[in-house]
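If you scroll down you'll find the structure; I have some questions about it.
Excluded from the complex is one protein chain; the other protein chains are retained at their positions.
Chain nomenclature is as follows: A and B, assigned in order of appearance, with residue numbering initiated at 1 for each chain independently.
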Amino acid sequence: MTHQWTLVARTVALALALSAFGCDKSQPPAPERPQQAASAAAKADNGQTGTVQASGSSALQPLVNAAKEQFEARNKGVSVEVSAGGSKKGLADVAAGAVQIGDSDIFAPEDLKAQLVDHRVAVVGFAAMANKGPFNEKIPAITILDLAKVFSGAVTDWKQLGGTAQPIVVINRAPGSGTRAVFGSIVLGGDKFVESQTEDNSGALVAKLKQTKGAISYLALSFADPELRVFGIKSDAGVVEPNAASITAGTYPIWSYEHMYTKSQPTTLAKQFLDYMLSPDFQEHTLPNVKGFIPVTQMKVSRDKD
Amino acid sequence: MNTATQSNGQGALHRGRRRGSAIESVLLKLLGAGSILFALGYVVCLLYLLIKGASKIASFTTYASPLAGVDNESAMRFVMGVCVFGVLGWLGVAGVRVIVSRFGVWTSAADRVGTIVAVVVALGGAVIARDHLPRFLISLPSETTAGGGIGPEIFNTVYFAVLSTMITLPIGVGAAVYLARFARSPRFVAVVRVALDTLASLPSIVYGLFGFLVFVVEMKMGYSLFAGAVVLALLNLPLVVGIAEESIVAVPRELDEASLALGATPIQTTARVTLPYAWPGILSALVLSIGRVFAESAPLIMTAGTTISRASAYSLNPFRGGETLAVHLWYVNSAGLSPDKVDVSAGTAAMLVVLVALTNLLAARLARLGGAEGTRVRKATR
Partner (left out) sequence: MGQSATIVDTAETVTERSPIVMRSRFAEDVVRFLLTACGVFVVLTTVTMIGFLAHAGLRGMGAVGIWPLLTGRVWKPEADSYGGLALIIGTFASASGALVIGAVPAVLAAVWLTEFAPPSIKVVERRILEVASAIPSVVYGWLALVYLVPIVFAVAHAVRGSDAPVTGEGLASAAVLLGVMVAPTVLLLSLDSLSRVPRALRDASAALGASPWQTAFRVSVPYAWRGLLIAVFFGFARAAGETMAVQMVIGGARRLPRDFLFSPTTTISAQIVMDMQEARPGTPQNDVLFSMALVLLLVSVVVVLVTRLLGRQRLS
């Protein structure tokens, strides 16, 4: 038994000794809560405690996290729990009562609409992004029809789009993803994607796109990366690049509202959190700083359904 | 084969001349090399994991890590400090013991002194260095930014082990005692055994589905640790009942009969004679079940959720949700957006390996203390 303990001791000691090289001499991290709140609205702290649970869209997650940090700073006893899992999971969770707020990129389906209340907190644009290579150098933009052909599997090679010969590798999002639903309904007229590998984690998807030759997928603009080729939409009127200006003007078609659904009678805390996210303070000061999100008020076009 | 050995009578003794023996020895060497490589592969993987994760875990901060303003955080830091410095102290003492045993004699008095030194180092270090602990082990996780830690996850993992053992222990040991000693009808015993076999063969997602429907949806509890603990207890029930029953059956009948002859009731016999004798085996079953608690993730995703909330990160309320280390490892890789997720994953995985190894060592140590041998060993080492 002594032999065994010393064996273990030696192993662990070795590991720790090697890890001493990782001694943390870096700068102290920035304070975890912004001590100087963006505005003097710190008076919102009225000693409430409780939890707000939200789940759903990963596209909305960066924005909800930004709101969560501010909200928790102002209400010290409150905690906001946000988890991802996809828009459809968010809708299912909020309808089943597992969470109070369901984040979704898509409108709630008909059978759930009656029991849920919609709060639109932002607008997000989506674009087709692909692995950058010599095969698609000459293709800055694609028509919606061609995009539909690529993602439904009708077009399988970049040369059919005007580039050089290279097979197209389609990477899809998970079936529960709101990004997939939005992209599908606007570009393909439904979920008509060719069945291929799915990667739902946006970070991992970006990494995969960079690494796989000829790969193409669709992401929220918050994840646009200079090492990827982001396609604009080509139409008879010319090429429309995906950016805030074209989305608000309505010339770039692939966008959706970010919905935060609650059950008809949300809890007080959930309501407060949503009120904060819809407040001018958040929409004008914090939201523009989070990459890829557009305030709803700036939109010159609107939609009732996907 | 027989004809070969007979006609080649002397060949049976001189193996080198037997037909096929050259091939055999080559194959033997290959098989041996293969087996050793097999085990070495696991060792290399695990050590690599430990080293990669240890640099994340063990990076002590040279500056004071700010409190995150979470309830019970100082208590958690103290406990974590005790563990960390306890391990360091124990390692030091073990090292000293190895050196001293090489050159001299290590007496039991020295043993006691060593233990005291380790305890003092643990407590002292925890108090002094409370604000300089490894940042990874006490900070909250982060969904989208770098620098997240696994403090609440470690707490939840240990809390789950405690909660589910609290449920498994009475029911599992109770069922085992019933099956081994008090069952009246053989048919009912057969039914219970079939039930246990069935429970053991259910895939773990089924437990998750069950827990989700019953606790999260029907009882409207939302994601909660309680639901997860019940599900894990059910998962471990066959294992615990099986091993506990084995241990109880292994108790010599003479002991029970002697106790009954002295006038004790069957219950008194069980409680004061049988169970203490079988206790090390039962304890090792519980420790194995704790190892399983650390390892499960699918049932917990559906019942306890995947979130950590600031207000209840270290709270003892079992009706709040929370993720464990295994769930965190999965979640960070499938839905996490933080840029340092490879490091965080390595640290989480290393922490899991450390916890599992400790649990295993504990189980091995306890299993050796079973039966009459165990009583003697325990008395001798007191």
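Methods note: a contact is a pair of C-beta atoms (placed from the backbone, for glycine too) under 8 Å apart; a residue touches a chain by one contact, two chains touch by 3 or more.
What you see is a predicted model, and the numbers here were worked out from it, not measured in a lab.
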item: Contacting the left-out chain in the complete assembly, out of B:Ala94, B:Leu140, B:Leu163 or B:Leu234; value: B:Leu234
item: Residue touching the undisplayed chain, where the options are B:Ala126, B:Ala161, B:Val177 or B:Ala278; value: B:Val177
item: Residue of B:Ala118, B:Leu196, B:Leu239 or B:Leu337 in touch with the missing chain, whole complex considered; value: B:Leu196
item: Residue among B:Ile243, B:Ile282 or B:Ala326 that touches the chain left out of view; value: B:Ala326
item: Subunit B residues touching the omitted chain (full complex); value: 1, 5, 12-13, 15, 18, 21, 24, 27-28, 31-32, 34-36, 38-39, 42-43, 45-46, 49, 170-172, 174-175, 177-179, 182-183, 188, 191-192, 195-207, 209-210, 212-213, 217, 234, 237, 241, 263, 265-268, 291, 294-298, 301-302, 326, 329-330, 333-334, 342, 345, 349, 352-353, 356-357, 359-360, 364
item: Contact set of subunit A toward the excluded chain (per top definition); value: 4, 85-86, 88-89, 91-92, 95-96, 166-167, 169, 172, 174-176, 191, 195-200, 212-214
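In this text, only the chains that are shown with their structure count from here on.
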item: Subunit A and subunit B: spacing of chain centres that average the CA atoms, whole Å; value: 37
item: Subunit B - residues contacting subunit A, complex; value: 47, 50-51, 54-66, 68-69, 87, 91, 94-95, 98, 101, 134-135, 143-144, 147, 216-217, 220, 222-223, 305-312, 320-321, 331, 333-337, 339, 341, 357, 361, 364-365, 368
item: Complex interface listing, subunit A residues touching subunit B; value: 1-2, 4-6, 8-9, 11-13, 15-16, 18-25, 28-29, 31-33, 49-51, 53, 55, 58, 61-62, 65, 72, 76-85, 96-99, 200-204
